[in-house]
Structure formats: C-alpha cells, structure tokens
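Of the protein chains in this complex, one is absent; all others appear in place.
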Amino acid sequence: MAQPVVPKRTYLLAYLVLLALLLLTTILAYINMGPFSMVIAILIAAVQASLIASFFMQALYESALVRVVTAGGIVWFLIMMTLVLTDYITRGWLPFPGK
Amino acid sequence: MSTTVAVPVETNYLTEKQGILSWLLTTDHKRIGLLYFFSVTAFFFVGGFFAVLMRLHLLTPQGVIVGPETYNKLFTMHGIIMVWFFLIPSIPATLGNFLIPMMIGAKDLAFPKLNLASWYVFMLGGAVTLWALVRGGVDTGWTFYTPFSTTYSTTYVVGAALGIFISGFSSIMTGINFIATIHRMRAPGLTWFRLPIFIWSHYATSMIFVLATPVLAITLLMVCFERLFQVGIFDPALGGDPVLFQHMFWFYSHPAVYVMILPAMAVVSEIIPVFSRRPIFGYTAVAYSSVAIAVVGFLVWGHHLFVAGESVYSAMAFSFMSYLVAIPSAIKVFNWSATMVKGSISWDTPMLYAIGFLGLFTIGGMTGLFLAALGLDVHVTDTYFVVAHFHYIMVGGAVMAYLGGVHYWWPKISGKMYPEGLARLSALIVFLGFNLTFFPQFVLGFLGMPRRYAAYPDEFQFLHVLSTAGASILGVGYVLPLCYLIWAWKYGKEAGPNPWRATGLEWQTASPPPAQNFDTTPIVTRPAYDFEGMKEELHLG
Partner (left out) sequence: MADHAAALVREHFSTAEQQRETETLGMWIFLATEVMFFGGLFVAFTVYRMYYPQAFGTGSAGMNIVLGSINTAVLITSSFTMAMAVHSAEVGNPRLLTLLLIVTMLLGCIFLGIKFTEYYQHFLEHRMPGVWFDYAGPAASKVQMFFVFYYFMTGLHALHMIVGVGVLLVILGRAMAGSFSAGYSTPVAMAGLYWSFVDIIWVFLFAIFYLQGLHV
C-alpha cells in the first residue's frame, strides 16, 4: 500500500479541536455582533470543514489533483454566490424603478 | 499435439457476446455508446415530430393545426426533449463513450459499471418525461420560468421536472467517468499535450457536467417543492423572487449550451485535420480554448436576465463577460480555418459537415454578440432572433457536427463504409434545408415577431412559410442518413482499420474494434495529428 496512513493521534487532535470550535461558535452566538454574527459563524464552520476535509478525509495526504478538485468545487460555489449576490446587492442603485 | 489446429475466429466487440442480455448488462464502453446512440436517435425524432407540428401550425397567421395551449406544450416538449434528451447526451454519450478510451489507449472508462448505470438513469429520466408528455404535457417552456411553472400552470410540471432531474444524474455520472479516465487511464507516453483535441474538449465538457448539472437538479427540486407545498420560494406574494429562479436555472443552462457545443467542436477538431492532411493549427491554443470556454461559460448566465429585472450593474458585468467568452470560440474558428490553408482538402461527407459547421457556428456565435449587447438585446430578446441564434448554434453547429462525427467514425463503429454519394447529397440537403428554415427567423425576430407565439400578424406569413419549407427539406436530410446508415451496417463495403488514413489511436486497431480495444497497450511517442511523421504507416492504412 503506497498510501500513507494518518496517525490516530492526528485524528484525535482534530476531533478535539472540532469540538472546541463547536463550543466557541455556540458561545459567540450569544453575543450580538450584528451582521458579523453570521460571518463569524460561517468562518468557524469553514475552519471546521477544513479540518474534517484535511484530516478525516485525508485531503492533505492525497494527490494535488484531489486538492485541485476540492478547490474547484469551492471556487465554483463562490462564483455562483458572488455573481448572484452582485445582482441583489446592486438593485436599486439607480433611481429608475426595476433597475 | 494434434496436427489439425482450429483457426481462431477474430471476434470484435459486436460479435464477442450475443443476445439481448449481453447488451443490456454490458459494461463495454463501446456497446454503451451504441445503447445511447439508439436512445438519442429515438428522442431526436420525437423532438423533431413536435417541431414538424409547430412549423405546420405556423404556416398560417392564426394557425389551424393546434390551439394556443397545445402550441405552448409543443414548444415546451420540443425544447425539453431536444435539449436534455438529444443535444446534451448526443456526442459525449455516444461518440465520447465509444472513443475516449480508445483515443487514450485504455481498455475502458475508469468506471464501466457507472457508465452502464448512467444509461439506465438516462432512460428512466426519459421514461418519466415521456410519461408526463403522454399524460398531457407541460406548457411552461423548457425554461420553466416561475411563477407560471410553480403557481399558475395546470400541466404536468412536476412530472417533467422530475424526468429531467433524473436524467441529470446521467450527465454527472458521465462527467465523473470522463474526468477520472482522462486523468488516470492514459497510455504510457500519452502526455496531456499529445492528446487529441477531442479529449481536451470532452474534458472541458465534463467539467461543466459535474459543476453545473447539480445546480439544475436543486433548482428543479425547488420548483417541485414550491409547486407541491405552495410555500413561496419564487412567489412574490410570499416574499419570494421569481428572478432568483432564473439566476439558478441559467447558472446551469448557460454552461449547458457549452456542453452542447464543446463536443461538436471536439468532432470538428478531429475531422478538419484529417481531411486537410495537416495537423491542427495552434494545437495549444485550441486545447486551452476548450477549457477557457468551459470556465468563462460559467460567468455569463445573467445575459438571459437582461430584461428580467436584474440590476443594471450586474447586467453590465454579464454583458462584458459574454463578449469575453466569444474569444476562445473565435480562436478555434480561426485555427480550424488556418488548418485548411495549404492543406490537401478532401470533400468527403464528414468534411462537408465540418465545413458547414464552421460557417453556421460562426453566424450563430456572432449573432450571440448582438444579444450580448444590452441595448440591442432589449430589441431582439424573446423574439425569433434569439430562436434563430440558438438554432444556428445547436442545429447548424452541434447537430451538423454530430452527423459529421457519426459518418466519420461509422467505419470504426460498424466496420462498414456508408454510401458516400448519397451521404454527400444528404449533407447538402441538410445545409440548404437548415438555412432556409432558420435564416428567415433572424429577419422575423428583428422585425418584431415574438417567440413562443401561436399566432402572428399577416405580414410575417411569407417568412414563416419559407421557414416551414426549409424545415420540410431539413427533415428529408435527417431521415436519409437514418436509412442509409442502417442499410450500410449490414450491406456497406468493408472499411478496414483506417479508411481515412487518420493518425489517432482509435484508427490503429481493427474496425470494428476488439472488445478490449487493443491487443497490446499502445505506447505513444508522437504528438497528435502527426501526418508528416506517420506518412509511411498511413499509406498502408
């Protein structure tokens, strides 16, 4: 087997960090940060997602191609999000109805 | 040791195993390609039948063939079947499936069972859609715009949407298969820049399959959800935005049109070099352009929403990017043309279709630029100008390339040659019939004839009559190959391994190929389209 095996300690460490982040994000949710509440929550979720992908899913240990595929999925999601939001955010910027 | 030795019978992928089950349970990519070929041909004629009814109805200004509600169902079903059950699978699932492993020197695709599953999923989706058709059809247009599709239409929206949803998974499976295959299953020595452009274009197509189709899937699910529970995702009365549907629908559907054209470009990129006896001009540019079309194609969908209510600033951004996406296509057109310069041109049927493609795709593509200009679009959007534009690309482009590819690889697939004289005549009939059908539609659109209308003012009748006349000629042009290709399968002349003296790996094995494609795995040392270097071998081919 050419595939390196991720050590169990790494999994355990990742697991504990994930639980800690869960605690953190839940506590932070009680603090009113206005629109940033959502941003912070998503950011922490993104960190959790990276840990799960990198270690539990072994993305860090796989070929570069796998990482490109993963990055591609994320980038394409962001393209969809960004260009759709561009419309909604810029609506009403002109003084004409429906523009 | 016996002195009488039995002569081994050479089997190929067709004769190796017989019986209906050996086809329905096959994992051989070549047989699966043929299963798809059978299916998409059937769907093409179903979709074509609706087109015939529409063109007959439009012969007179008030239309006597069908009522207006039925007319709505006709153009909807024509669109749904042609887009999802013919154009999108046509080249990738038939020619792509058949040829990709052969072109890279592999025994099969990466996931043969997934390949077979993709055909069954496709057929299931088709069956559900046809069931919706038989039950009464859908009248929303193939674009399912809300809130008509979610709230007001009384037709089988959910049925049709589910059928399309299911067939989408077939595309996704094919895309995954192609990408994994092209990355991991190339023969020794076959580096990326030695690959035929056919492979590059299908790789780009597969990128779109996997990244865009899921969005269509979720969008159709949302429509079904809303229709079933009346909860207002796209209903303004309940806080929803119908334009959001259009964003999500076109996020898929615009890249989908590149799914329809990239494989056509793949075919043309193979045909033109062979029938010019010259390598493709600017190989690297053409390879990168294929990927560029796929990538930039994801950034332009808002041009379908210019008059729908999207903001002016985002419309400007989408307009700009729509101009950008034309550039890689233009590069390809220049390079195909340059390939033919000082070439030794043969006018065989595949080349006729490829050259037809070149002209008609260019016209279709350039009229896209008209539509991408915000001001012009206000005038021509939702008119026959758009209808003509996309038919020039889809039919004048993709279908012509499909026919060209089918003829070009028919000898490889069947082992027989088709009748060249009759085939050239058919190609000419298709070309003439096509232009007579659709060129008048540019004029109609510019003069103000809206699309999807069952009746029109008297002054448009002449152009409509021309268009219908063209359609009847075009129909003949499509039925002829159906007949003579079937005839040739049985009675055609033996083709031999390389009747066109082409350079690709698929031509280095028998026609029809053996089940495992190659007797020994080829080792590649040459660039693609190496006519010069292979002069010796090809003379004997």
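A and B label the chains in the order they appear, each numbered from 1.
By our rule, a contact is a pair of C-beta atoms (placed from the backbone, for glycine too) under 8 Å apart; a residue touches a chain by one contact, two chains touch by 3 or more.
Owing to the predicted nature of the structure, the values given are computational and were not obtained by experimental measurement.
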| Option touching the unshown chain, where B:41, B:153 or B:219 are the choices | B:219
| Since one chain has been left out of the picture, which residues of subunit A touch it in the full complex? | 1-3, 5-6, 8, 11-12, 14-15, 18-19, 22, 25-26, 29-33, 35, 37-38, 41-42, 44-45, 48-49, 52-53, 55-58, 62-63, 65-66, 69-70, 72-74, 76-77, 80-81, 84-85, 88-89
| request: Go through subunit B and note every residue touching the omitted chain. | output: 106-112, 114, 172, 175-177, 179-180, 183-185, 210-215, 217-219, 222, 225, 229-233, 237-241, 244, 248, 251
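Just so it is clear, only the chains that are shown with their structure count from here on.
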| request: Using mean C-alpha positions as chain centres, tell me how far subunit A is from subunit B in Å, no decimals. | output: 36
| remark: As the complex stands, subunit B meets subunit A at residues 183, 211, 215, 243-244, 247-248, 251, 298-299, 301-302, 305, 309-314, 317-318
| message | Quick check on the complex: what are the subunit A residues that touch subunit B? | response | 65, 72-73, 76, 79-80, 83-84, 86-88, 90-94, 98-99
